Every structure is written in structure tokens, then in C-alpha cells.
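Only one protein chain is missing from this complex, and each of the others stays in its spot.
Per-chain residue numbering starts at 1, and chain names A and B are given in the order in which the chains are listed.
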Amino acid sequence: MLDALATPSETRTRPILEVKGLKAYYQMNYFGVQREVRAVDDVTMTISRGEIYGIAGESSSGKSSLIKTIAGAIRPPLRVVEGSVKFDFGGKTLDVYADPARMKAARWQHLSYIMQGSMNVLNPVRKVKHAFHDFAYKHMSLGEGDFRQRLVSHLERIGLDPRVLESYPHQLSGGMRQRLTIALATVCEPEFIIADEPTTALDVLVQQDVLALIKDVQRRMGSSIIFVTHDMTVHAAIADRIGIVYAGRLVEEGPTLDVFQQPQHPYTAHLIASLPRIGDLRKRKALPGKPPNLSEPPSGCRFHPRCPLAIDICKTENPPLETRGTGRVACWRAGEVEAA
Amino acid sequence: MFKVLIDLLRYNREFAIGFVLTAGIFLFALAHFWAPLPDTAIYLLPPDMPPSTEYWFGTTSRGQDVLWQMSSAIWNTMLFGLTVTIISRILAVAVGMVSGYLGGRWDQAMMTINDTMIALPNIPILLLVYFVMRDSMSWPILALTAALLGWNYDARLIRSVTLSLRNREFTRHAVFAGMSVPQILVRQHLPYVMPVIFFTAMNNLIWAIGLEVTLSVLGFSDINRPTIGGMIYWANQHQAIIAGIWWWIAFPIGAIVLLFLGLFLLAISVNEYIDPRSRLSRMGA
Partner (left out) sequence: MTPLLELNGVNKDYSIGGFLDRSTLHAVKDVSFKLESDKPEIFTIVGESGSGKTTTARMILGNETPTSGTLRFMGQDIAAIRSRADRLKFMARAQPIFQNPFEAFNPLTTLDYYLFSTARRFLGLKSRAEVEAAADRSLQHVGLSLTEVRGRYSHELSGGQLQRIAVARALIPGPKLIVADEPVSMVDASLRMSIVNLFRDLRDNLGVSIIYITHDLSTAFYISDRVIIMYRGEVVESGDAKTVLGSPTHAYSRALRNAVLPPDPIAARAIIEAKLADANLAGPAGA
């Protein structure tokens, strides 16, 4: 909290991330078969300082492509077709796709990642301490001794025994490894953290601890987090605001509490209504139809083939994402959606 | 099939180059059936003639036209190489897939035999076979012997692929869908093993041709039947390099290098085409 106060007050009011009209497509060509998958289609959003922004969406809805694009971590065949991603680190604007050199320098120091599989980050045949050295040392301009000290105190803060530095990843439990990846992502006290399904592979009993840890670290450092998961209950527990992604588009966005209590998009309403709950035996309905194919998305509103409220305009025209109440929603019949 | 070929030629440069090289050399080798003189005949032409409009690639010290010798030699060498490759691929696939799929004791027994054969030194065994069979030695017997020595590494590779496929959920699903072991191996696993077969086939072909050349250069084969190795053997016997008859050696070696290059390009591009991941991408996964 104290760290956050140290930044000048006028920069604190500016959003840390501004995404404008972002379009990123997979463009592929296999022996003459050409395909274009519109994984991120015209996304505009901002994230404020100190905010946890949850991105919810199903598999292949484009949510991971979205965060990859935001992080500037895309590789062909995924390409940015239009739009911009701008961060604001310490009062200076950083355009991810206009200034790759500064973006590279900002990685890990200002912008870091917590990933799903801890094994993707931790090299199985090297001791844990090497990972910290590889990722963070060059960004911290500290001497070996100071760096070591900083590491130890950071690990202690995260509730890890500093002795884990001398162990190999396989000697640690899944929960401890995930804590380590969080420690790794936060050791430089970055302003922005991207968390991609960080609790999905964890056992139920560990999940809450890890969520609490992320929340705790975020509060202490005042960082902003984009938290991606398909699990709506995780969003309920941790996100300040949620953005719902369907077929590459942001269809609804708003404060978590409002989205859960008064969803404005029929898709969101369904997602929330279908969540089973211990102690509640009412029959839950499933959506008809299947998730859209992003290389041939439906015309108009991409949700219309599965939507119980679809009318003619939904089939032909794409509803714009417009402010409504405390949030934004892209639906022609937003006013008529009832929370089930 | 024809469409696949057109697609590959149009969209894959490696394939196009490989195809042109291999097809060119194949046609050149095919031409030996129309050679003006029998390929085993010697001293019918003036010896040691440098390349000219009459003898494009010159003539050998044995009075043969290098061009027509090469044409036959490439044909025979390829025939040997392909025979070895096909027989050894069949062995490698059969042993590798069955061993990997059955696992347990079968796997142990088959892999023990396999590993024992890996440990056997190739050339001494081939020489032994040559000495034992000297009088009835012919190229098919040599090819069979080479094939029997050339499958074991690849069987191990194929086994490891099958072993990992066996533990995939779709294999268990196939069992519960009532598919028999041959059905599972051929329909479910073979598409994943195909790239390995193709790639090892290429290596094996190069190894087999190299083996043929080595044996011929050493004189351990039917030296009157023209092969690439045989040509080098005779060129050596006549000290062609010292005598300055460079065309006797340079052209056969050039041809074999181009052939290897063509086959290699074909193998990598076809491999990319039949690879399950690329197949799926084309299907739209």
C-alpha cells in the first residue's frame, strides 16, 4: 500500500492499461488452405491502477489470445491487425506494438506473468534459485548479496521457507510450486501482472490459499492484475471487475458484484445461472448449440444462434459495446435480460 | 493423390526442388534401358576421353562411357537402397509397433533381440556373409542381409512412439469401442508413426546406399554390375585421380550428392505434409 502511495497522484488516476480497437487474428496458410481465425476482435478496455480485472470465457473464446496480445507475447500465425495496447508505467506511456525495445526492457520489471503450469517456468533439472536469477536478477540492479537478501525476505513474505531456493521443482508440492511462480512474478514488484489460469491445475484445498496470496501480494504492492480463468467462482472471489469474452469479443464488463447480481448479457446470465451450488438442487439448464467456430463466426451478434432472446437484428448487426449502468454490454436486448 | 502432388509442388518450395532433382535423376537412371552398349561391356570405346560433345561425361580407363555407366549405376544403387529400406521399414514397423503396444514381457523379449542386433557390427557381418556365400552372392542377398541389420534403431524409435500412444486416452477408448489390436495399430496409431517411418526411411536409404558404396569400394560385391560404389572401385583400381581422369569420379559422386539432396528435400517436405499436427491444421482444427 505504501509503495503505491509513492507514485505521483496525477499518474494514479490514469489507467495503467488502455486497449483500443484491438484486433488480432491467426492467419494461416497450409499448403494452399488459408484460414483466418479472429481470436481477438475489436476489444477496447482500460484497467486502472490497483485493480484486479477478471477475464472470463470458455475454451477457444479468445481469452488467452487476448492476454497474449496485451502482453506483446504473440508469435505468428497470430498477428495484430488493428488497434493498440498502451501501458502507463511510472507516468510514461509504453505502446506495446510501437516500441518493442522498451517493451522488452519493461518485461518482468513492470509487467510479469503467473502461468498455469508452474513447470513451464521452473526448469525441472535446475534448482529453484536459478529461476529467480534468470528471470529477475538483471532487472533489479542489485549486487549478488543484496539480491539474495531481497529474495529471502520476499519468499518469507509469501510464506515460503527460503530453503526452497536450494531444492529442485519436483521436490515441492503443486501448491508450493504455484506459490513459487507467484514469488517469481512478484519479486520485482511489477506494476502489472498477468495471471493465466493460475489456480486451474491446483487441488481444491490449495486453491483458496493461492487466491488469498495473490490478493495479498496485489494489495501490498498496489499492482494491477489481469486474471484469466474460465471458473466463475474464482472471479467471484477475487476480481474487482469482470470482462466476459465470447467468440473473440468482449460482450459484457462491469463490477463483479453487479455482473453476478444483475447480468446484462444473456450469455453472462446463463453462465451464472448454470453454476451448481451445494445445498441447491434446482435443475440447471445448459445452453443449446455449440461454441462458435472463430474461423467462421456467426453473422451479427456472435451469440445469436444460441441466444434465447435473439431477434432479427441480432442476426445481421453486431451490437456495439455500450455503457449501461455500472458496466458495459454488447447486446441489442440488454435491458430485457433477467438474472435467473 | 494427384491433387496432393500438385498442392505440394505449388506451395512447398522444398518439395518442388526435391521433386525435380529426384525425378530428373530417376529419368536419367531409367534411360539405361535404352543404352547403346551393354553396361558390362568394356574396352568398346576409346579409354580416358575427357568430357566432349561425343562423350558428355568422358570415358573410363576401361573404355566405357561414363554417362551410360552412371545411368546404370544409379539405377542399380537405388534398387539396392530401396530394397533395403522397404524390407527394413517393414521389420521396424512390425517389431516397433507390436512391441510398444503389447508392452510387458513381449516388449522385453523383442527389445532384447533388438538391442542385441544393435550391438552387432554391420560391416564385419556383411563381410562374413560375403565370404560364406561367395559363390552364390548376388545383390538381393546382400540387400536382405543389410535390411536385417538396418531396422533395429528405428524399431526402437517406433516403439517409443507407440508406447506413448498406447497410454493416450483414445487408445483405451478404442479398446472399449471393441476395436481389435490390428485395427488399433493400423487405424489409430499408424498415422502418428508415419512421419517417423518416412524420416527413418530417408536415413536408412542413405545408409544403405552408403553401405553399398563402401562394400563396392572395398570390392566386396559383384564388381561387374555397375553401381556407384563399383564405379569408384574401378576408378580407384585405375588410379583415376592420379592419372587426371577426374570425370570418372566427379560425375558419379556429383550424381549421388544430388540424389541425396533431392531425397532429403522430399523427405522433409512430405514429412511436414503427413505430420498429424499439420494434417489437423489443414483440416481446420
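The rule is simple: a contact is a pair of C-beta atoms (placed from the backbone, for glycine too) under 8 Å apart; a residue touches a chain by one contact, two chains touch by 3 or more.
Just so you know, these numbers come straight off a predicted model, no measurement behind them.
J.: Of the residues listed, A:14, A:285 or A:315, which one is in contact with the missing chain?
T.: For the chain that is not drawn, the touching residue is A:285.
J.: Sort through A:29, A:171 or A:208 and give me the one touching the missing partner chain.
T.: Considering the complete complex, A:208 is the one touching the chain left out.
J.: With respect to the chain omitted from the figure, which of A:151, A:221 or A:234 is a touching residue?
T.: A:234
J.: Which residue, A:124, A:145 or A:276, contacts the hidden chain when the whole complex is considered?
T.: In the complete complex, the chain left out is touched by residue A:276.
J.: Which residue, B:52, B:138, B:164 or B:183, contacts the hidden chain when the whole complex is considered?
T.: Here the residue in touch with the unshown chain is B:183.
J.: Residues of chain A in contact with the chain that isn't shown?
T.: 58-59, 156-159, 174, 203-205, 207-209, 211-213, 215-216, 230-234, 236-238, 256-257, 260, 267, 270-272, 274-279, 281, 283-287, 290-291, 306
J.: Residue-wise, where is chain B in contact with the chain that is not depicted?
T.: 168-170, 172-179, 183, 187-188, 191-192, 276, 279-280, 283-285
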